[in-house]
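These notes concern the structure reproduced below.
Here the complex is missing a single protein chain, while all its other protein chains stay put.
== subunit A ==
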Amino acid sequence: MARAAVPGRLTWQAATVAATRAETATARTLVLDVDGWTGHVPGQHVDVRLTAPDGYTAYRSYSISSAPGPDWLEVTVQAVTDGEVSPYLVDVAEPGDQLEIRGPLGGWFVRRPADPRPALLIGGGSGVAPLMSMVRAAMNPTRLLYSTRSPSDALFTSDLATARAAGDGLVAVTHVYTRVAPPGWPAPPRRLDADALSRVAWPRDADAVAFVCGPTGFVETVADLLVDIGHDPANIRTERFGPTGG
């Protein structure tokens, strides 16, 4: 496996919620202002620390969904039923509130915008968050395959439409719906299969790199399928959020 880069500074920094944007009924994007933030590499995450008035703290990791830039970043959070941290971030936090972050973290599940290799990004559910950062920063050919249960579960709908419409043709976006498809959609809802993957995957000799992110079952299935259709395992990077049941 390739050696990966080193993350930057790692002290906890205060972050202020500057704005929030609803993505779906149960997910939203938080814009965080951080003094002295120096940017990230698409795919990296931050650790978020929340402290209650009595000093109790909780920490969770969230991918950065915005393009790299100084002084602010965005995270996109899907509320998990009975979760401790995600319901707070989705339903309670409002502009002006403070929390702490540490990062950017992670040197493996990253795509440097200038990396010339074509990329295949495959996201399931909120796993699209780090891929969105890669899409927003893309300088080279990028295909995104985004699987959600239904159109109303899809994050970044308008941003993805904008990215696809941008004249440079660098970014192609394909949606897969597993339970409910939009009206008039050409295919019935179904899970991602080898056939759907083969249609978006880069040709074998393209030296493409794949990034797969989502719930564990999704990542397992997709990474196995990619290997089955001939993708080099060494060029498949994965990140898994959430439970397994196994």
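Everything below uses one rule, namely that a contact is a pair of C-beta atoms (placed from the backbone, for glycine too) under 8 Å apart; a residue touches a chain by one contact, two chains touch by 3 or more; residues count from 1.
What we mean here is this: contacts and distances are computed from a predicted model.
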Choices "2-oxoisovalerate dehydrogenase subunit alpha", "Biopolymer transporter ExbD", "Sulfite oxidase-like oxidoreductase" or "Carbon starvation protein A" - which one is the UniProt name of the chain not shown: "Sulfite oxidase-like oxidoreductase"
Given A:Val180, A:Ala194 or A:Val227, the one touching the chain that is not displayed: A:Val227
Residues belonging to subunit A that touch the chain removed from view: 1, 3-7, 9-10, 14, 47, 50-53, 55-61, 84, 88, 92-93, 97-100, 105-109, 216, 220, 223-224, 226-227, 233-234, 236-240, 242-246
